[in-house]
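With one protein chain removed, the remaining protein chains of the complex are shown where they sit.
Letters A and B mark the chains in the order given here, with residues in each chain numbered from 1 onward.
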Amino acid sequence: MKLKTHLPDTVRSPMVVSGFLLLLAIILSISTFQFTSDYDPAIFDAGNRFNPPSVSNPLGTDRYGRDVLSQVLLGGRITLATCSMAMITVMFIGITFGIVAGYSGGIVDRILLSLIDVLLSFPSTVLAIVIAGFFGPSLKNLLIAVTCFWWVRFAQITRGMVLKIIHEPDIEAAVAIGASRFTIIFRELLPRVTGPIIILATMELGKLILTISGLSFLGLGAQPPTPEWGALLSDGRVYLTRAPHLIFAPGIAIFLTVLSLNLLGEGLLSLNKGLKKEEVELL
Amino acid sequence: MIVLKLLIYRLIRAMVLLWIVSLMIFTLIRLAPGDPVDYILGANDLAIGDTGTIELQKKQVRKNLGLDVTATQQYLNWIKRLALFDLGNSYRSGKSIVSELADRLPATLYLAGAAFLVQVSIALGFGIIASLNEDRWADHLIRLIGVLFVALPSFLLGLILLEIFAIRYPVYDMIGQVSFKRMWLPALTLGVLTSPPVMRLIRVNLIREYSRQYIVFGRSKGLGKKRLVGIHALGNGLLPILSVFGVNLAGLFSGSVIIESIFVLPGIGRYAVESIFARDYPAITGYVLLITFIVILLNLFVGLSYAFIDPRVRNTGYITK
Partner (left out) sequence: MTQPVLTIRKLSIEYKVSGKKISAVREASFDLCKGQTTALIGESGSGKTTLGRALLGLLDGAGIISGGSIRFAGKSENYAKADEKLWRKIRGREISLILQDPQLTLNPLMKIFDQMLETMRLFSQVSRRKAWHRALALLETMKLEQPQKVLQSYPFQLSGGMCQRVVIAISLINKPKILIADEPTTALDAEIQSGILEELNSLRKQQNLSLLLITHDIDVAAKAADRVIVMKSGKILEKGSTQKVIHHPDHPYTKSLLDCRPCNCWGCGFDELSISTSRLIPSKAYHESPDDCLLDVDGLSYDYQVKGFVDTRSVSVLNEVSFYIRSGEVVGIIGSSGSGKSTLARCLLGLLRVSKGRILFKQSRISGLKGRAFRSECRLIQPIFQQARGALNPGRSIRNIIREPLDYHGINCKKDRNRRVAHLARQVGLDSEILDRRPSQISTGQCQRVAIARALVIEPELLICDEPTSALDLSIQAQILNLLLSLKSKLGFGMLFISHDLEVVKAICDRILVTRNGRLYEVPSNG
């Protein structure tokens, strides 16, 4: 990938460095945390309800006396894992359709364009509400709903990139020399498209986390007792005055995660020459 | 002439879109798990008696709901009722959904409209400042603040603001009718949080315009910065993102769901969420159709607005010569 040639620039960019370090810290703490008996998120302890942050419970306890820190960390596992999976799926579908539509044009392209027209004019929340509304609110349904329309954005961006790349002189030369479609797609287009798309996906992942946790907050996604961040926040909102740590802990967790992804994505985007910012933002 | 053609073309497109979406929604209703008849009987506590009576009751309800005919016939009947603005009655309250939605619409309209104003004015102001200071500290600062705000969950900010302005220093009125006093805080929250992407878009577009020949020529004539930026660059720079404004406004209509529920506003978003919990299918359908209608209307409006704003489109139908 292009990362190697960008390395000096990458290290110099404060956005990329801070985003990367923040994300690394979040992933490390989420994945290495051991849920020992003291920190079992499922344990019920009536004597320790609404404890403020202390040494034994660094982020305090909730209304059932459960440790908030371990809940938030477990929630992070769920949120990050599911959202990343959804994002990878979305990216895969999007790149495939985008390349096929952009390179071969024709009927696939026309179908994609009309899908873009229909799906992108609808706010993502509405589509999620439709699915949750008809098939019942659950994290699984929410993820399915999100995957169903989110790929269109990636397809649209990939298609735009492909339409540009195929006019680059070395690709035109390859076509004129007699390279097959297979060669063009897999040896020329795919490597050039994936780098920028991955960068874009880091920013989109942030957006996805916000959407999922927002809808879970409303009760349309993860259901209790799943400690998804949005659901945790929704759980704690009633006790805002009594125990503010209940909403601040998951809230700040979401904020930091999305922030790190955005910093990383934005920093990389401004370094990457393959994807012009204005093009991305027009989408 | 072109304007008329464009109007017809856009209207046809809108109709087709409406038709496709109606088909999709109808399919979803049919695919949805569970039998609506059970909900109705359950909700109204009609199901008393032995199985035979229940079956009879079910049949009766099915007939009342028009579910005893073929799917195509059902779709046609449904469309017919839609055309007469009949969305059926809510399972929960038994009242007409059209009137329920109409009661809830003003709050959402107010919120989305006000948030849109906030969003656009913030985006314009900071976008212009950032574009004029490209790659200088002011630009970087604005960009950083933008990144911070984009990462801020609206429900967290909403809860904090509510705590501050409604409970600690009660300057915001949590109760009451749709009015400025009731709406300023939610509108501000929603507008501020959604402004960074728009701002960056405006910034990029303006920077691109600044290098255009007509700006160089304008400067060579002796025009001042205010006129060049405010009239020449802004006019041309905003044209390509008109459609983005349309999509954004649509996004605010539905993105207001979270804000509506935090600030307990009587809007259609909260109505939709309540309906989902109550499995009130006609109400959910009504909400989705209303949003669809608004989105399509906005699309139509944006598509036509190009013809009114851009003389090239108005006269030739093309932006390039």
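Criterion: contacts are C-beta pairs under 8 Å (C-beta built on N, C-alpha and C of every residue); 3 or more make two chains touch, one makes a residue touch a chain.
Because the structure is a prediction, the values reported are computed rather than measured.
Engineer: From the list B:Pro33, B:Gly52 or B:Pro311, pick the residue that touches the absent chain.
Structural biologist: Once the missing chain is taken into account, the touching residue is B:Pro311.
Engineer: Which listed residue (A:Arg110, A:Arg181 or A:Arg242) would be found touching the missing chain in the intact complex?
Structural biologist: A:Arg181
Engineer: I need the residue numbers on subunit A that touch the omitted chain, in ascending order.
Structural biologist: 168-170, 172-181, 183, 188, 191
Engineer: Touching the absent chain: which residues on subunit B qualify?
Structural biologist: 2, 5-6, 9, 134-135, 211-214, 216-225, 227, 232, 235-236, 239, 303, 306-307, 309-313, 315-321
In the analysis below, only the chains that are shown with their structure count from here on.
Engineer: List the residues on subunit B that touch subunit A in their complex, please.
Structural biologist: My answer: residues 17, 20-21, 25, 28-29, 31-33, 143, 147-148, 150-156, 159, 163, 167, 197, 200-201, 204-205, 208, 240-241, 244, 247, 250-251, 253-255, 257-258, 261, 272-273, 275-277, 281, 284, 287-288, 291-292, 295-296, 299.
Engineer: Note which residues of subunit A are touching subunit B in the complex, please.
Structural biologist: 15, 117-118, 120-123, 125-126, 129-130, 132-137, 206, 210, 213-214, 217-220, 230, 233-234, 237, 240-241, 244, 247-248, 251-252, 254-256, 258-259, 262-263, 266, 277-278, 281-282
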